[in-house]
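Shown next, in structure tokens, is the structure this report addresses.
Every protein chain but one is kept in place in this view of the complex.
For clarity, chains are labelled A, B and C in written order, and residue numbers in each chain start from 1.
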Amino acid sequence: MKLYEFQAKEIFQRYGIAVPAGRMVARAADAAYVAEELGRVVVKAQVHAGGRGKAGLIKLAESPEQAQSRAEAIIGQTFKGYVIHRVLVEAALDIAAEYYLAATIDRASKRAVLMLSAMGGIDIEEVAARSPEKIARQVVDPAYGPLDFEIRALIAQAGLDPAAARGVADVVKKLYRAFLECDAALAEINPLVVTSQKTVLAADAKFEVDDNALFRHPELLGYKEEAEEDPIEAEAHRRGVPYVHLDGDIGIIGNGAGLVMNTLDMVTRQGGRPANFLDIGGGARADLVRQALEIVLMDKKVKGILLNVFGGITRGDEVAKGILEAVRSLDVRVPIVVRMAGTRASEGLRLLEGTPLVPAASPEEAARKIIGLARA
Amino acid sequence: MKLYEFQAKEIFQRYGIAVPAGRMVARAADAAYVAEELGRVVVKAQVHAGGRGKAGLIKLAESPEQAQSRAEAIIGQTFKGYVIHRVLVEAALDIAAEYYLAATIDRASKRAVLMLSAMGGIDIEEVAARSPEKIARQVVDPAYGPLDFEIRALIAQAGLDPAAARGVADVVKKLYRAFLECDAALAEINPLVVTSQKTVLAADAKFEVDDNALFRHPELLGYKEEAEEDPIEAEAHRRGVPYVHLDGDIGIIGNGAGLVMNTLDMVTRQGGRPANFLDIGGGARADLVRQALEIVLMDKKVKGILLNVFGGITRGDEVAKGILEAVRSLDVRVPIVVRMAGTRASEGLRLLEGTPLVPAASPEEAARKIIGLARA
Amino acid sequence: MAIFVGKETRLVVQGITGREGAFHTQQMKAYGTNVVAGMTPGRGGTEVEGVPVFDSVAAAVAATGANTSIIFVPAPFAADSIMEAAAAGIRLVIAITEGIPTLDVVKALRYTGERGVRVIGPNCPGAMTPGEAKVGIMPADIFRRGNIGVVSRSGTLTYEVVNLLSEAGLGVSTCVGVGGDPVIGTTFVDVLAAFQTDPQTEAVLLIGEIGGTDEETAAAYIQAQVTKPVLAFISGRSAPPGKRMGHAGAIISGSMGTPQAKVAAFQAAGVPVADTLDQLVQMAGERVRVK
Partner (left out) sequence: MAIFVGKETRLVVQGITGREGAFHTQQMKAYGTNVVAGMTPGRGGTEVEGVPVFDSVAAAVAATGANTSIIFVPAPFAADSIMEAAAAGIRLVIAITEGIPTLDVVKALRYTGERGVRVIGPNCPGAMTPGEAKVGIMPADIFRRGNIGVVSRSGTLTYEVVNLLSEAGLGVSTCVGVGGDPVIGTTFVDVLAAFQTDPQTEAVLLIGEIGGTDEETAAAYIQAQVTKPVLAFISGRSAPPGKRMGHAGAIISGSMGTPQAKVAAFQAAGVPVADTLDQLVQMAGERVRVK
């Protein structure tokens, strides 16, 4: 679950990390009101996508009037598919240095890792690609947490201003604590600003929570409501169905994440464009297939559906019966191709003959068939 | 630093451990007021000493009137040298089972240890002495904290009612967290009560904080004020001097805890009774010796002082000068014997000749001399 | 035994009294796996599918000599179950459970790591040595015994490969699903190392997917250490960056984990990469003599 900048900053503040004074507003007039109080401000679009600066979605405003006009220009814009509803209006900082600081999971070491760089305020992916040595890393042993001497080494390696070292070390510890206690997947501050008065603040904030850990974070559930922006994804998740909305027109349903992913690949390979990823998991009970079809059909762009099922422990013929039952209970107006493999797959496919469902024996065949039918 | 029961319960509550409803009062009339609200209550003396129950300092009261008379009987009593100023008035519990639960430091494993027993509500030292197998123990690996399966094993080993297992496991985790985060030396619940409604509460509470960790617990400093009961010890600690008040009449001062402890042994061995333990630490600067003498003389029972100093890196003659300087600046009316050993000890002892300070070459001789002089 | 599981496996099923645990215990027993014990706290003394249930793994190990554990415990308690198995002396823990919080897995692997205990998964289909033992949830019917090692981050996709292999008359030595989570106990490299020293395995099929750098690490390892033929396939080539395709591990973030990088790494290491599973199996057939 990705949080908005203002939500991430709420968490950081809870852990004692300083952030600029500011308020989140949904109406441009309110931005002027906040600027009256704060003086020179920055108006920042609240949206789950990176690259806001380059896109003109973070703007300095010298006056309340300018703050209002900046907010007016931003609110209502669509950016990378997301409609911007709110802006964060924050006091502009007196910046002496901009650093990059993050905690995330390092798959290779199977542990959390702290990353720190003196190259803050710019796209860290670019820094990572061009000069990876500019990003200092410290893997955190979960048995001990980051130790003081490790943090000192991290700061030294990153080559930060020694005068800021103590303040940064303090933020590093707090960031890791927030990361750990909130079960984060990512906690990032870019830039971490050192002002000319040597105070250290999180000028921007990204925070991503491990969805699997949400069950033990009732305090974060309020953010969840706000986090989902795609209405179909939101509905799918309410029903507990792993659905990812994409921008094509071929609906994809399958059992098992790897199988579905591969089905997307097949459709793409044959020139089609998948409308979604949807995994119905083990087996293929009729009610689950029905739920899946309902969700996929919420996307009005869908012109055809590919159902790819592997009959594993549940046998192919039983799976076919489940699918038939589900489809009959719905009024489906688009073609459906069913590809089936595994235990008793041929028996399963035979059951589909004479029904509106189009059988296919291989992913390639299924992809070809559904693309053809959808174009017809 | 030992906390009072009501303070320990404040901490437990902060960590989510349930305690009986109750209020701490200093006037007997207030006990009646609390009992009006709570009904049947227990009136419990707040004092830093064990064995309250046997001494009649924990009493059930059926009515507000009885609560008041119980409180009147307790407040003002002296128990094991402590004057009782306050009582905790608590709702009486509907007890189904009484367990013992504690977290402390296990020196042998160099880790924290959890202890759990079905033999709650009685003196655990007695249980430990008579049937140690009735106390289940689980050493906690600090790298992971107590793990769920370890707590299950602990509960199974202690032979608790399985119906209470989940509730007890929850308290165990919270107790450990309180222990860890407050830098405790001991966190004990005896009895841990399971009511007939299967709720689990800390009916009594002991909590001792590691003095060395108080610097990082500003939230506990309020308890510190209240914790010290011996006025001389309190004054000594304000001055940063390790002083322990005992009940004899020979004041003991020395450098190094082991040396002072051994000096006490020597005096006791020769039939004297030490009035205190006081360690001036490394060297023997005049101002430190002066502070030490002032503190020891606050005890009006003191009839003589034994100063036992090892001239180590600081040479004996320099130590002697420091002692002389300190004693001269004070008006000391009791005899002082100075025993000196180590580097240049004989030179040091020679400097004391012709002064009111009585030199001695061995601890035995020093002890014999000061006992004789104090009796004179 | 080819690798990890086989005739020597003495299995304890953690979470045996749950729906999944009970069903797969029956399936594994039916296949011939030596399921010696089950474990669910508070259910000790009962039986599931003829298997005695214990209150703790320690009790199960003491009574039955179990050396391998499979975990069907619900996600909130699964990491603790992994650690309990390791503490009780189990040497191999196969964690089927999906949806364990990542930081729980980090902690559990720190714990098992310092005890030298191997964990496969979590969020994996398990491991299977056809004809000897199935410790997992894969459909046994589709497997033929043979000399091809299969290792994969995906479940159903693996079944598909195995099914194609069987249809092509080829068989499997051991099939290991390492799991689709970002943090897993046993990686491609660990499995490749085991296949390399396994006399039964003559070639290895590696089913990778987008996200992470396990495939790149595996490619480097193959080049340096593996002499047996390895063939690879990468799933998720059409996935857009930043979208999580079911597997928490399958997500392209920035320049990390792209299919292009993985394919390039394998090719640079001399590992052929198939475009489709059919092609993968066909390539395998060309390299392995059928016994």
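By our rule, a residue touches a chain if its C-beta (ideal position, glycine included) is under 8 Å from a C-beta of that chain, and two chains touch if they have at least 3 such contacts.
Treat the numbers as computed from the prediction; the structure is a model and nothing was measured.
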item: Chains still shown that are in contact with the chain withheld from the display; value: A, B
item: Chain not shown: contacting residue from B:L3, B:L147 or B:A185; value: B:A185
item: Which of B:G22, B:P191, B:G251 or B:P274 contacts the chain that the document leaves out; value: B:P274
item: Hidden partner chain, touching residue among A:L147, A:L221, A:L330 or A:A361; value: A:L147
item: Missing-chain contacts mapped onto chain B; value: 105, 107-108, 110-112, 125, 128-129, 141-143, 180, 183, 185, 210-213, 215-216, 242, 244, 246, 254-262, 264-269, 274, 277, 279, 282, 310-313, 341-343, 362-364
item: Where the missing chain touches chain A, by residue; value: 143-144, 147-150, 152-153, 156, 162, 165
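In this section, only the chains that are shown with their structure count from here on.
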item: Chain centre separation (chain A, chain B; CA means) in Å; value: 54
item: Where chain A and chain C are represented by their mean Cα positions, the distance between them in whole Å; value: 27
item: For chain C, residues that touch 2 or more chains besides their own; value: 107, 110
item: Chain B residues counted as touching two or more neighbouring chains; value: 143-144
